[in-house]
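Please find one structure pasted underneath; my questions will follow.
With one protein chain held back, the other chains of the complex are shown just where they sit.
Order of writing sets the labels: A, B and C. Residues in every chain begin at 1.
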Amino acid sequence: MTFPALTFALLAAVILSAAAAVMMFRNLVHSALVLAVALSGLAALYLQLHAQFVGFAQLLVYVGAVAILIVFAILLTRGNEPSDQVIFSPGRWVGAGIALAVFGVLARVILTSRLLAGSAPPAPAAAVKEIGQRMMERYVLPLEVMGLLLTVALIGAVVLALRERPSG
Amino acid sequence: MDQLFVTLKHWLADFAAPGWQPIFSALLSIAAIIGTFASLFALTTLLERKGLGRMQNRYGPNRVGPCGLLQPLADGVKSLTKEDLVPAAADRWVFFMAPLTLVVPAFLALAVLPVGRNMTAVDLDSGVLFFFAVGAASEVAVFMAGWSSRNKYSLLGAMRAIAQMVSYEVPLILSAVPVVMMTGSLSTDAIVAAQAGYACGLPNWYVLTPWGLAGFLLFLIAAMAECNRSPFDLPEGESEIIAGYYVEYSGFKFALFFLGEYIGMFAVSGLAVTLFLGGWQAPFAFLTWLPSYAWFFGKLLALIALFIWVRGTLPRLRMDQLMNLAWKFMLPMALLNIAVAGLWYFTGPGWARWLTCSLVVGGAYLVLGRALLSGAHLGPRAYRYAE
Amino acid sequence: MPPLPCYLLLAAMLFAIGLAAALTRRNAIIVLIGIELMLNAANLNFIAFWRYGPNPETLRGVLFVIFAIGVAAAEAAVGLALIIALHKHFKTTHVDQVDSMRG
Partner (left out) sequence: MLAIAQPPPEGGLESGCLWLIPVLPLAAAGIGALLGRRQRRIAAGLAIGSMLLALILSCRAFVEVLHRVGQGGVARQSFNFHWLQFGDTWLTLGVVLDPLTAVMLVMVSFVGLLIFIYSVGYMAHDENFARFFCFLSLFASAMLGVVIANSLLLLFICWELVGLTSYLLIGFWYHKPSAAAAAKKAFITTRIGDLAFLLGMVWLYSRAGTLLFYDAGRGCLEWTGLPASTGIALLIFCGAVGKSGQLPLHAWLPDAMEGPTPVSALIHAATMVAAGVFLVARVYPLMGTTSLTVVTWVGALTALFAATVAVAQTDIKRILAYSTVSQLGFMMLGLGVGGVAVGMFHLLTHAFFKALLFLGAGSVIHGCHEEQDIRRMGGLRRWMPVTFATYVAGMLALSGFPLIASGFWSKDEILHAAHAWTVSSWPFYLGLMAAFLTAFYMTRQVVYVFFGKSRLARDPAIKAGQGGALPARPMVERAASEPHESPRVMLVPLMILAVFAVLLGFAGTPAWPWLRAFLEGRPASFAFGPLLEPEALWLMGLSSLVALGGIGLGYWFYGRRPPVRTDEVDALARVQPEVFTLLEKQYFVDEIYQWSVVSFHAWWARLCVQLDEWVWDFVVHLLAYAAVGLSWLNRFLDEYVVNGVFDQGCRGLTRGGAGLSHLQNGRVQRYLRVIALAAAALIWFLLWGWGAA
């Protein structure tokens, strides 16, 4: 078992167990923390796939921002005490079944497709300069739209989280 | 002399089996980094205590060893031998993981700093981004610490700390952006290399340009806030929330927190040195005979001294002042600084760009500062006594 | 087994887990987390295809993932704000108790 395969196996194990833990934990804060673990594992996976920039961006955004955000939301919604009542919604088995079904379909797609049976090509270089140039030349419009979206999201989040009017 | 450690490392690495050489050399550099900065941490604690003592007109630690030089050792021993308390209500796992989560990323961040010529542990293509990415983990650690120890004070402290870190991360990164723009690379080595050379007796450091100076100051302030140093030490204000998020920590975990904070400080000031102060470059051409790492650590220690000095000088901010400073002054200033860097880049060399850029930066500083201070009441507080 | 299907399978499992989390948990925040997991599974797919697919030099996958991360951040911010507003209004964050539009 080669070195990359080993790392991949380890990372996959970490990610999957963390994700499962996210789903299983009673305590929301624990869920949030293991979510951070899972996402950092993904970031490591990106690094292994030679997508350095994306990996670090993932780390920065998810661990640095989204996890913290989720934690704040949890604390603000009094969710930090482990709930004594049942944590799964009614009809959970249906949901689990559907999730399983989806996974089955995806797995069958992956395993039966003949396109994927290729050996690894040499690692492509994703220099940050390249990415920046692409972003500034070809993908500049999506970039602008993204900035707009983030601004709107910022304002919208603030407006939403403001104290509710007594009328409403 | 300059390349002493590099050659040493290579020489050692040659002993390893051929397949394992890269891993071995990596281990070597890791060991070197950890050793160096840990001892630097010990030294710094001593310096800080003595320096503060001098500023507050008292002797610092002066009992252990010759004029207290061995004090850090004593502290280490003490913290190792102390009992490790864990609150009954605490969330054990998280409580245990928190210090590690704080320390490990801090050390990771050190990996991309070029401490000397050819002395970068890993030269990543996106090193600066890596630095900030791993830095982000410290917020999670702080939250874990504050939340898991089931203590109102620590939770409050954690909340304050996270709010402060999140707020100040934005200007911190934004003030680093102009340098990246100028260098055209996120790699720390490239950034240091871009600041090589001397013009009319002065080095081509970025700090010696209008936008560089503004960026450097913004970066320093944001860095102080980022590692909860005074005057931004609300999260740990002993007088308000008895040492904030690590109230419940004691013994070795506490030491780890302490270590983590100081390592974080080293990392951030090391990045400041790299980004703005030309990394390991000598300030003057005739001083290049000094080894590069000496210059790096000299600048690092100078910044640390500055931190200590500020801590001894300035009083603590209020929360609203903190937030106002972050969002109403530093954020617009940093954004404008980026624009100014672009201006600098596109107006060719000459006195004109000096004039315009410094005018823009100075004007913005005046306007924003005035706006910031307009509402604030800075006079002596009016005490009201109960009859 | 060639590397690409491994990554895709991992992504599929991650996606399924996220979906399960979104479908079975009562708490809206966990639902949101599940959605985040699904997004990340998709990102993993993009990167994997970029790495092992044809002409990677165009960097399409990478750029797409970068944009996706940005969108995910925005989505998380708005979603959490919504959840907070929800909690203020209904005094609960359980999605099965929030089933009417008027408070």
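For the reader, a short list of remarks on this structure follows.
Operating definition for what follows: contacts are C-beta pairs under 8 Å (C-beta built on N, C-alpha and C of every residue); 3 or more make two chains touch, one makes a residue touch a chain.
Model, not experiment: these values are computed from the prediction.
Looking at the complete complex, one finds that the omitted chain is in touch with A, C. When the full complex is taken into account, the listed residue touching the unshown chain is C:Val31, out of C:Val31, C:Ala48 or C:Ile84.
Here one chain is not drawn; of C:Leu44, C:Ala72 or C:Val95, the residue touching it is C:Val95. Check A:Leu6, A:Val86 or A:Ala101 against the missing chain and you find that the one touching it is A:Ala101. On the side of subunit A, the interface with the absent chain consists of residues 89, 91, 94-95, 98-99, 101-102, 104-106, 109, using the contact rule stated above. Mapped onto subunit C, the interface with the missing chain covers residues 19, 22-24, 31, 95-96, 98-101.
We take it that only the chains that are shown with their structure count from here on.
The distance from the centre of subunit A to the centre of subunit B, each centre being the mean of the chain's C-alpha atoms, comes to 29 Å. Chain contacts: subunit C has no residue touching two or more partner chains. Contact with two or more other chains is made by no residue of subunit B. The part of subunit A that touches subunit C in the complex is made up of residues 4, 8, 12, 15-16, 19-20, 22-23, 28, 31-32, 35, 38-39, 42, 45-46, 49-51, 53-54, 57-58, 61-62, 65-66, 69-70, 72-74, 76-79, 83, 86-90, 92, 94-96, 98-100, 102-103, 106-107, 110-111, 116-121, 123-124, 126, 130-131, 134-135, 139, 142, 146, 149-150, 152-154, 156-158, 160-161, 163-164, 168.
For subunit C in complex with subunit A, the residues that touch the partner chain are 2-10, 12-21, 23-27, 29-30, 32-34, 36-37, 40, 43-44, 47-48, 50-52, 56-59, 61-63, 65-67, 69-78, 80-85, 87-89, 93-96, 103. For subunit B in complex with subunit A, the touching residues are 94, 124-126, 129-130, 132-137, 139-140, 143-144, 147, 159, 162, 166, 169, 184-186.
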